[in-house]
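Here the complex is missing a single protein chain, while all its other protein chains stay put.
Now for chain A:
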Amino acid sequence: MSKKKELVSKIGLRLDGRRADELRRVRCKMGVFSQPDGSAYIEQGLTKVLAAVYGPHQVRGNRSKAQHDSAIVNCQFSMAVFSTSERKKRPRGDRKSSEMSIHLRQALLAAIKVELYPWSQIDIYVEVLHADGGVYPACVNAATLALIDAGIPLKEYVCACSASLANNDIPMVDISHQEEMLGGPTLTIAALPMSEKIVLMEMSQRFHIDHLPKVMAKALKGCKDIKVILDEAVRSHVEDVGCSTGWSNTSQKIKV
């Protein structure tokens, strides 16, 4: 396809009705499983991801891998066979999944305070239930929530977001599958939004150097917007959990 479609119409709306700087609707929930130490579910638009965290616990299997000064972090990415419009052959183990696992690990390592847990191990499992663009960002965001749920100390939130260029000119944030297919290259970044550190950056194709700064700025802005949403979710979750343990009474007292 040589002609790229116009992704932002003359009136400034994208194909699904968003404006260029608007995220898709984000819904999230922490503590969705009881088995793991921490878990979370996130929906970004129609992209749906589950994350579970086990640990920190003793190093299992090959003990020689254990490190004296930090915890080992394992990531496993998988996609449900029904998550894409064509059924996938297998959920994990293909090249793309392995790559995703490595990228996830890289982003999360930047936030986890691994030095607090020598000789131990943290396992993070991420499963995509439905993919509609922006799979990697949703996975990072879900994993962050699950880590917080597990009570593992983080330097700060690690959030990810994608961005692209519409009509070769207008940067837009949080790219849906439809836009990925019709549009140009997509830039994905994972960042520590408070300190504005980028921990991972990936491009589906090359961007022209003139475009890169504005697309990057847009993606970073997206990360910050997501951080606000995650933060809200964490606070309300903590409040809920607190309520059930009678902690809310004390907090109310303090407020009063």
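By our rule, a residue touches a chain if its C-beta (ideal position, glycine included) is under 8 Å from a C-beta of that chain, and two chains touch if they have at least 3 such contacts; residues count from 1.
Everything below uses one rule, namely that contacts and distances are computed from a predicted model.
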Message: Since a chain is absent, check the UniProt entry for it and pick the matching name: "Ubiquinone biosynthesis monooxygenase COQ6, mitochondrial", "GTP-binding protein gtr2", "DNA primase large subunit" or "Exosome complex exonuclease RRP44".
response: "Exosome complex exonuclease RRP44"
Query: Which residue among A:R60, A:K197 or A:H211 touches the omitted chain?
result: A:H211
Task: From the listed residues A:R24, A:K88, A:R105 or A:K218, report the one that touches the chain absent from this view.
output: A:R24
Message: For review purposes, identify every residue of chain A that touches the missing chain, sorted by number.
response: 2-4, 9-11, 13, 15-18, 21-26, 45-46, 85-86, 132, 168, 176, 178, 208-211, 225
